[in-house]
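Of the protein chains in this complex, all but one are displayed in their positions.
When the chains are written out, they are named A, B and C in that same order, and each has its own residue count from 1.
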Amino acid sequence: MLIDIRDASKSYGRWPALEHVSLHVAAGEFVVISGPSGAGKTTLLRLIWMGDMPDSGVVQVAGYRSDMMKPGHLSRLRRRIGVVFQDFRLLPDRTVFDNVALPLVVSGSSGRAVRKRVFSLLAMMGLSHRRDSFPHQLAGGEQQRVAIARAMVAYPEILLADEPTGNLDPDATAGIISQLMDINRGGTAVVMATHDPRRIPPGSARFLFLDGGRLTDSTDWSDLEGER
Amino acid sequence: MLIDIRDASKSYGRWPALEHVSLHVAAGEFVVISGPSGAGKTTLLRLIWMGDMPDSGVVQVAGYRSDMMKPGHLSRLRRRIGVVFQDFRLLPDRTVFDNVALPLVVSGSSGRAVRKRVFSLLAMMGLSHRRDSFPHQLAGGEQQRVAIARAMVAYPEILLADEPTGNLDPDATAGIISQLMDINRGGTAVVMATHDPRRIPPGSARFLFLDGGRLTDSTDWSDLEGER
Amino acid sequence: MSIWKALAGETLGHLGSRPGARAVTLVMVSLAFVVFNSFLLVSWNLERLLRREMQAVRIEAFLSPELTPAEGRALADLISGMGGVRSVYYVSVQEAEALFRAEMPEQERLLDLLSGRFMLPASIQVALEPGWDNEGGVRSMAATLSAMEGISEAVYGEEFLPGLTRTVSAFRKLLVFLGAVLAVSIAMVVAYTVRLSVVQRSRTVEIMGIVGAPGWFITMPFLIEGTVTGLAGALGGLLISAVLSMMLQGAVGHSFLPPGLFWAVVFLGGATGAVGAVLGIRPGKAVIGGKS
Partner (left out) sequence: MSIWKALAGETLGHLGSRPGARAVTLVMVSLAFVVFNSFLLVSWNLERLLRREMQAVRIEAFLSPELTPAEGRALADLISGMGGVRSVYYVSVQEAEALFRAEMPEQERLLDLLSGRFMLPASIQVALEPGWDNEGGVRSMAATLSAMEGISEAVYGEEFLPGLTRTVSAFRKLLVFLGAVLAVSIAMVVAYTVRLSVVQRSRTVEIMGIVGAPGWFITMPFLIEGTVTGLAGALGGLLISAVLSMMLQGAVGHSFLPPGLFWAVVFLGGATGAVGAVLGIRPGKAVIGGKS
């Protein structure tokens, strides 16, 4: 099991953000988590990339257990995960190229390999002409695509995407979704949080529903269909 | 005419963001601008709140002309405009309450009036329990609602909203849209940029379409309907 | 909440925030002032010393042996009427011997052996008026006296006076130079701190502009921040200097800066702080305008 969350709870001060959540994701799976604002989607993804540890329960990702992390484990785990953040988190003082290249650079890839990979990803995202721009010079949707490219660049085993299409128009959204599915077909497990799961073709993913910090598996495509 | 943009162009370096755009908005109107990522929606709103001046053409807002601005004009104009930014732009070191109160505070409202107005808006946004939190402690959708509350708080004559529902689930989105329409009925002109104009009930707004920096009036509800 | 209350709140927010940055800037400005104060203190004390020594300077005009005591006294009267002379004192032969005994007790035996065979000359001791108690004045007065009829020689001792004068003037030059360099660097430091404050608050400044806060409402707290930093730094520097001065008092006697110089240093601190703040805010004008 690539991701194995068992009975994890997490609260911030008085507010519980996640309550007794269990989630198992196998290698190569595509999981979509939806739910209203404040449901705990971002918090759940944070537990997976171990940006936070659960208050109770255990999170195990790619063999690393949240209650047995040692110094140095974190960086090794993170090199196997790609994350698209809801607020992008691009480096403001580096160009689009450098932002996308970062995960390859810190893992010591050769300059040629970095350039080849980054150029091809930027072309795929329609951002080739923007490679020397800085994040603040980009439109919202352009920043979002840079964030997606950075998450994909190092061929991660796990790709976490938090609301990756919130700033994209319907065409661009469809494009991103199909790219995520491509990557998933290549063997990468994808966990995506979104408030609009209808963008994902039914049957191509496992749909989960989060509300008030509680995860339910019950929400299936037909429910969503009805909500439209 | 409250907003009067005549033949305005704006480019960043080599890239034109807006080309010969003209737009007239009367007091109390509701205008929705849609278009793909990078179309120039944010740039157009920036021209209206005079965060940037056009390279050519004239922007006139509430009687202030972009080519005749004097020191002091800007702050007076801005006090009559409320803006919801695509990236929220909340003050990271102030609480939700202080963020929302800011426009009232800088215009010198009394403490009691500020508290009354801010509390009622926070209640309306479902954020009362969050009033002492800092922005980084909020979920994406919560931050977005704080930004909307701040834009509304000082009863502006003009409300500019840039993708105000990108991080909200369908229910919350519907709530925000109906609040914008309420405010609009109260006499405030609303200009909203969105990549998903289908959220706004047809007939209740004027729909404009922006692509590659060029504005077209032609897009009407039936086109959007067909795209669904 | 009036806008003034809000402004006061903003200003307090500035002063209360970033205690680390504030402490470091304060240490820095204080250190700059310690360097400046040290030189000020040394030159102030040297000047006091010089002034005191100068006031104590007496020109000794030795009289020709052939002059009678009455003629000597008449000459003394004449000299006391000259411009630049504060007072004269006639030293008779007997008095000269008594003085020699008093000043050089170890040579008294020598003098006893000599008595009657050898005579110290009579002299007129001349003290100068305030305007003349500097090196040039003393030298020209000595020259005038030694050219007078009945005076064999006019001397003024204090061989170290020229050296002291040279040292004082070197310190004074250094002080002006240092003062300028330090004022500029303190202004730069404060400008930089305020700039940093502006940059760190660029988001706040930008959003303030966006929601329509007037320019003065945004800039005033930075100006106050800079001025207060300069003032506090100057006071801190004076405090450190005073402590060092007290610690050294036992080894090297000296006096601390007089109130006049003290307040001048404080003023220098506030003024450079304010100038620095203005310089620091400047490059942020565009930001403060609310354009991002």
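Note that a contact is a pair of C-beta atoms (placed from the backbone, for glycine too) under 8 Å apart; a residue touches a chain by one contact, two chains touch by 3 or more.
Predicted, not measured: the structure shown is a model, and the values here were computed from it.
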Out of all the chains shown, which come into contact with the hidden one? A, C
With the full complex in mind, choose from A:30, A:49, A:97 or A:209 the residue touching the hidden chain. A:49
Given that one chain is not shown, which residue among C:38, C:64, C:134 or C:152 touches it? C:38
Listed residues A:22, A:56, A:75 or A:178, member touching the removed chain: A:75
Contact with the hidden chain only, please: which chain A residues? 49, 51-52, 71-72, 74-81, 83, 89-93, 102-103, 105-111, 114, 150, 154
Touching the missing chain, which residues of chain C? 20-21, 23-24, 27-28, 31-32, 34-35, 38, 107, 109-110, 113-114, 117-118, 166-167, 170-171, 174, 177-178, 185, 188-189, 192-193, 195-196, 244, 247-248, 250-252
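Assume only the chains that are shown with their structure count from here on.
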Chain B and chain A - chains in contact with each: none
Centre to centre, using CA atoms, which chain is the farthest one from chain B? C
If you average all the Cα positions, which chain's own average lands nearest? B
How many angstrom between the C-alpha centroids of chain B and chain A? 29
Could you please state the distance in Å, as a whole number, between where the Cα atoms of chain B are centred and where those of chain C are centred? 62
